[in-house]
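To start, the structure itself, in structure tokens.
Note that one protein chain of the assembly has been removed; the remaining protein chains are unaltered in position.
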Amino acid sequence: MFSLVEGAIPAFKTFGLKFIFNNQWNPTSGKENYGALPFIAGTIITSLAALIISLPLSFSASLFLGEYYRGTRLAQIIGMMVDLLAGIPSIVYGLWGFYVLRPLLIDLGLPNQGFGIFTASIILAIMIIPYATSLSNEIISMVPNELKEAAYSLGATRFEVIFNVIVPSARSGIIAGYILSFGRALGETMAVTMLIGNTNIVPKSFFSTGNTMASVIANQFGEAEGLKLSSLIAIGLLLFVITGIINAVGKFIIKKME
Amino acid sequence: MKNLVIIFLAVFVLASCQSSSSKKGNEKSAGKSKITLTAAGATFPMPYYNMVFKEYAEESGVQLTYGGIGSGGGIRSLTDKVVDFGATDAYLDDAKLAEMPAQVVHIPTVLGAVVIAYNLSGVDNLKLSNELLEKIFMGEITKWNDPLLKSNNPGLNFPNSEITVVHRSDGSGTTNIFSDYMSKISPKWAEKVGTGKSLQWPVGMGAKGNPGVAGTIKQTESSIGYIGSEYAFAQKIQTASVQNSSGNYILPSIASVSAAAKGDIPDDTRIMLTNSSDPDAYPISGFTWIILYKEQNYNGRSKEQALETVKFLDWLESEKAQGEAEKVHYAPLPAAAVKKAKAILRSVTYEGVPLLK
Partner (left out) sequence: MNAAQNKISHDNLNLRTAKDRWVKYIVIFLSAITISPIILIIFKLVAKGYRQISFDFIINTPPNTFEAMTAQNNGELIPGGIANGITGTLLMVVMASVLAIPVGVISGVYLYENQGKRLANITRNVSDILQGVPSIVLGLISYLWIVKNITNGFSALAGSVSLSIMMLPMIIRSTEETLKMIPQTIKEAALALGVPYYKVILRVLLPTGVSGLLTGILLGLSRILGETAPLMLTALGSSIINFNITKPTSAVPLLIWEFYNDPNMIDLIWSSSLLLMAMVLFLNIISKQIAAST
């Protein structure tokens, strides 16, 4: 952790705190000017979008597996398929997105040859589904039967039991699952870098191309040195910080809900 | 069920034991030294390196590992002294040489070309003049049926579509060679964009690695970009011919790339070959180098390790190794370059004493 801070200091010294808001990224020697804004924007937009897209899907799936069809053969098979999603290497997601998803989106009329924030968000959403689903599934199926039976005996419908009994008692675990998912989305590199178009600007619309912090680090790290290296490390540090902030905000919201 | 698992594991272990002493002949050396050489660096020459490294390993019993983490990664690994040698498409300039912990020498290993690849159905034999290159890659010409393109290529039918420019998103020696050429032929480019492994591109989108750009061009109609030669050939992507300094339109080929290296080469072999003055030369060509420390006794390196390193590099300069280059669409080094490289290798020392005669 310290080595990160150490490495990032030259960047901050040269650019000051404005580094965070600077939207330029110019690596030409003699005119070097680095700013983190395009990447911060890209990271936050894609990760949030991915979380929002995946939320209903993984929640439904975890209900399906942990409650409606719990213990059945069908649930076992489907559960395994969801777990398999977690095992697919991110390059393969990137390749699949490149060769399969992108042409599909082009047919649907997407601009920029199918690259961009939208495409990247979809792939991210698919990638993070298993994390939230698996964990939520486990947690939901662990809700003690007595609680559920008590509610049923009072005449509650299935739906009511779910939303008034299961979810509240499993809430902590479910949210933990989503925090894990979100974290994964923030840090995902390979799949995003293949689909996002890699333009170092703040995206103007949801369908334009852009770049994320993880992606630019992966791309440029290989041969960066001096000020550029320091800027990249600074971006890594910022990613740490942003992850921390988002986590804290999430926990705060949960506390408020209780 | 448990039994099944045990059986499976047993089969697997047996199988992997068998393949260690495998038929591929990796270990067929007669009890030779178990020396491993580790190297890392540029991806531009990787197809060539993969092939010849493996050949040498089979012949000599020395195990070779190469990691294509980029020219900068190669330089950094050598700086950190975690590899036996590094590989880079952009040579270290004097300032960078001074920053290295000890004196570093360069030896060129092969010649490669950066080709202008494009995807436009029905349009073959595209000729791109210097002016066209400048305007397309700077975003001043945005459509394929632009009058300038048409006048330079009479007889070709251009559609009314947008040009999608594809460049590298990661730092790369390929970009370095391309931008070096562009700076030489276009003062506007030199001023606005410049030369380097990563640039602030005025237009276009980025893809990672040569395969990223190649794949993107292949899959995207109306696109254009620059990639290492082998990638264009292997994926059968359309290549444009470029105008060299004598005004001739040249397509990249073994002959035209070799012609680019016909001029004088400095003793330390650090030179960019773009825009060569030779009339038959393909103007976007370049060397790729291997870098190592002049004094090999560092970090507790054994003499044997150092000796094997230079022996391998010497083999790399031999006719046999160089002859393999053509198979994968790289050009062998001209005799003059080989001579300089061998001389440099003979100056590499262990505790002050040269390792090779």
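Should a chain be cited, it is by its letter among A and B, assigned in written order, with residues numbered from 1 in that chain.
Basically, a contact is a pair of C-beta atoms (placed from the backbone, for glycine too) under 8 Å apart; a residue touches a chain by one contact, two chains touch by 3 or more.
Computed from a predicted model, the values in this text were never measured in an experiment.
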For the chain not depicted, the shown chains it touches: A, B
Hidden partner chain, touching residue among B:F158, B:F233 or B:W315: B:F233
Residue among B:P47, B:G86, B:G225 or B:P332 touching the omitted chain: B:P47
Positions on chain A where the hidden chain makes contact: 3-4, 56-61, 63-65, 68, 76, 78, 80-93, 95-96, 99-100, 126, 129-131, 133-135, 138-139, 142-144, 157-160, 162, 170, 172-173, 176, 179-180, 182-184, 186-190, 213-214, 217-218, 221, 236, 239-240, 243-244, 246-248
Footprint left on chain B by the chain that the document does not show: 1-2, 5, 15-16, 18-20, 22, 24, 26, 36, 38, 40, 43, 46-47, 50-51, 53-55, 57, 63-69, 73, 80-83, 209-211, 214, 230-231, 233-235, 299, 324, 327-328
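We adopt the following convention: only the chains that are shown with their structure count from here on.
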Chain centre separation in whole Å, for chain B relative to chain A (CA means): 35
Touch list for chain A against partner chain B, complex: 25-31, 98-99, 102-103, 112-113, 115, 193-194, 197-200, 209, 211, 215, 218-220, 222-225, 228
Chain A-touching residues of chain B, taken from the complex the two chains share: 69-73, 75-76, 164, 169-172, 193-194, 196-200, 205-208, 212, 215-216, 219-220, 223
